[in-house]
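I have placed the structure first, in the form of structure tokens, so that the comments after it can refer back to it.
Not every chain of the complex is shown here; the ones you see sit where they belong.
As written, the chains take the letters A, B and C, and residue 1 is the first residue of each chain.
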Amino acid sequence: MKAVVVVFPGTNRERDVAAAIVRAGGKAEFVWHDETALPRADLIVLPGGFAHGDYLRCGAMAARSAVIPEVVRRAGAGVPVLGICNGFQVLTETGLLPGALLRNAGLKFICRDVHLRVETARSGFTQAYAQGQVLRVPVAHHDGNYFADADTIARLKDADRVAFRYCGADGTITAAANPNGSLENIAGILNERRNVLGMMPHPENLTDPAQGGTDGLGLFRSLVETVA
Amino acid sequence: MKARVHITLKTGVLDPQGKAIGKALGTLGFEGVGEVRQGKLIEIELDETDPARAEASVRDMCEKLLANTVIEKYDVELVG
Amino acid sequence: MTHPRTHNKGPGEEPQVTVEMAVEHGLKPEEYEKILSLIGRVPTLTELGIFSAMWNEHCSYKSSKIHLKTLPTKGPQVICGPGENAGVVDIGDGLAVVFKMESHNHPSFIEPYQGAATGVGGILRDVFTMGARPIAALNALRFGAPDHPRTRHLVAGVVEGIGGYGNAFGVPTVGGEVNFHPRYNGNILVNAMAVGIAPADRIFYSAASGVGNPIVYLGSKTGRDGIHGASMASQEFDDATEEKRPTVQVGDPFSEKLLLEACLELMATDAVIAIQDMGAAGLTCSAVEMGAKGNLGVRLDLEHVPCRETGMTPYEMMLSESQERMLMVLRPGREQVAEAIFRKYGLDFAVVGHTTDDKRFRICMNGAEYADLPIKELGDEAPEYDRPWTAPAAPAPLGEVAPVRDLGEALLTLIGSPDLCSRRWVWEQYDHLVQGNTLVRPGGDAAVVRIEGTRKALGVTCDVTPRYVEADPRIGGAQAVAETFRNLCAVGAKPLAITDNLNFGNPERPEIMGQFVAAIRGIGEACSALDTPVVSGNVSLYNETQGRAILPTPAIGAVGLIADCDRIATVPFKAEGEAIVLIGATAGHLGQTAYLRDVLGREDGPPPPVDLAAERANGDFVRTLVEDGAVRTAHDLADGGLAVALAEMAMASGIGARIRTLPNKVPAHAALFGEDQARYLLCVPEGEAEGLLARARESGIPAQRIGSTGGDALTVEGHLSISVEALRTAHESWFPRFMDAS
């Protein structure tokens, strides 16, 4: 599987995600945000970081980059697009995913491990997991508070498009397990076609026993298997 | 010519910052404080001297970049 | 200070310099006399500004130089010691680790968010200026008493500022310290450390070479930020400071991240001859240093300097402390290569001068000359003082200490106290995982970060116990180094070298100077004994408010090497039923302990003695066990002694412990809370305990089996039993509760 990782000025987790892709058996190539064409890719990744300093609104300026129209076109053609953290924010700003990510309810940046419940295994990103499986992966963000209007939330749920929810270690969805105030503990969502995933947590940072866990690896394995 | 853009969250969109400010004001002993909302103020110097054209251009900036109309609304004011 | 704002009409428009103006610039009348005789005339205003920047304490180290010279700085591992932007140490495989710690105390007190943020920015720049990619950041923070009205605001702002900068820049902030003490009420300490990795044969230095080579300005534009911040850092605070306040510098981590990428990309070509970041007194210090180190002159043509504000004078440009800026000397003809890279990242790039052969420092604007000074003398002839000092009095012996009735209560008090409670509230605001190489996260002894592309990892830590230094500066200085050594050994890292950040009061007072001299002596002795030379550092003096000095705080940052990242020890108990072994001798020293202060309300007695030979032997022993794979659980004993260390291991794992034997001939409270140095706790599976003790005996290392892991409480038979849950609640509550209260 060959992934293209888009790098914006201020992106800072591009190497982390590339390493995770390699661990899962894929290859990764970086592309600078001002390219208007993309090489052939089985996966496009919008990685974590602070594109354009997160100034104005997280992801806002990155979503207006030269490379984005091509990302949107490829997504429309069915290429999987993964947005992690800042990448998720960019995806909502481009309109590829609905809703917005607001300032964390506690107002502080949060870096810690959280538990995620896999809400659907029905996607190229999550098929290596079982529905209901509980993962431990870190979050590291200031603006991860998922918001969308009631209709949108209903649509997401009806179409099984919520990919991950924040949960307790036993998989229960509680307010205490919600690190940032996201509506319905939503941590990640899919587009209608299920080939675009945006998620706040960082599966790429727990893909190696030395990092203290490998729960995040399944996501990248899923992608490698989908393509193979 | 200078434009002042106010960007605020639409009603119904949760405003964690405004909420926190409201709470902090209460703790500081300010009484009779109702809802607090936090928005952005963006001031832009423009070469354009025609007010109508200036305003149109700034509105365009809002639509294209400054505001996320999924959650935000904006108003434009020309000053000086 | 009032800033004379002239318009750019030429040097003739600058006001005539007088001795009073020199004094306003922080120079002493006799220092001004020295300037007059050095240049044989009255300096121009721009020249006065340049002298004041070069000759203030912050840049010239005039009070500390002669003492710093006594520190050990050499070793086979050292590639570059103090004197450059950061120290460089060989770690094999063709790689070097580059690190330094620096203070941003005064700016952080005035504007905690921006002060701390720009402090982080400054130290990161020091590291990547040498050609290294930063892979870890740490911070040592000291605040006033928790109940002081400004403390909460300062803690909130400083922590947010450190996170705000480091998180966006993309460096994991993996460690540090936080202490509270009333002596920091009016003068907090914010010491930031950065660690980077570079190819050992591609280190970049600041000495210019070659005549007529272009000097280029890179990064962000120049504004009137922090004009005379460097001078401010060398003055005591008083009530008038509020008015004298210069424009606060605002950090832009986004520009810094771009500057990092652009610099590393350019350094991979052959274009760079010399590089220097613009820190305190930006353009002045960096340009003078590049020229003076290279035995060359420098001519700057300021009309080319990218400015953010209009009408900036040469005086202002030379003293501006705008952030995220660099100066480079390029190989002639490589300007286009460099400019293309910087433009790609949207950064400013301008040729602002060139090197000359006359060893003069010439500042021109639009053809008019504003300064013409001898460049070597600006640095070399800076005043150097051997300030009078008095030897610190020996601390009075500790009198009788009656034990408290409830040792369990005492333990809960300690682990829930401001200085020993969990710092989770702090480090959860720092992205400590970005880059994906954090193997041991904050909350343990040293943090551990993996070195990409190798099996190796680095242990990093920073430590000092100011109350020990206050009681006995020499022992306290040595103890700080010893504690970093211990934290590194506890994770299995071989200590390589240290950086120091010496925060003291007013050096013009002999008793403060005495503390400084003694602490340096202690640091030097420990560095020699433990083979950890000083490779970089920073001195921050005049940390006083209204004539009262801070606690002497020589913060030590240390880096150690782990050869195999699978062989690391960590704090949490790994399993039930493991044997717990105490390494090192316990005398039950109670003077200056956390127990004495936080439980008994006393701050007296001498600090624990530091036996450097024992530190060395015990540390080497523990590290060897970790390297051999014999031990995976280790924790050093520090504040709060044995009981606190046990509690930390239990809390980190959720597994309890039963302690059956305490070190004998020592009263129970002293055995549990005494802060004797050079000690560790290790755990091994039951069946391996005898072997471990035998190995210790053979090596002459004091070792004692004290109990076993297991259960859900920490029990010391006959003395205390507390559930791990209750320990955790006490440990985790203080910080969030303190910060949430208003």
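Definition applied: contacts are C-beta pairs under 8 Å (C-beta built on N, C-alpha and C of every residue); 3 or more make two chains touch, one makes a residue touch a chain.
The structure displayed is predicted, hence computed values, not measured ones.
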{"item": "Full-file chain stoichiometry, since only one instance of each kind is pictured", "value": "A x1, B x2, C x1"}
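Basically, only the chains that are shown with their structure count from here on.
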{"item": "Centre-of-Cα separation between chain B and chain A, whole angstrom", "value": "29"}
{"item": "Chain centre separation (chain A, chain C; CA means) in Å", "value": "36"}
{"item": "Complex interface listing, chain A residues touching chain C", "value": "9-10, 12-13, 15-16, 19-20, 32, 48-50, 52-55, 108-112, 138, 140, 142, 202, 204-205, 208, 210-212"}
{"item": "Chain A residues touching chain B - in the complex, by the definition given at the top", "value": "56-57, 60-61, 64, 92-93, 98-100, 102-107, 145, 147, 149, 181"}
{"item": "In the complex, chain B residues that touch chain A", "value": "12-17, 20, 40, 64-66, 68, 70-71"}
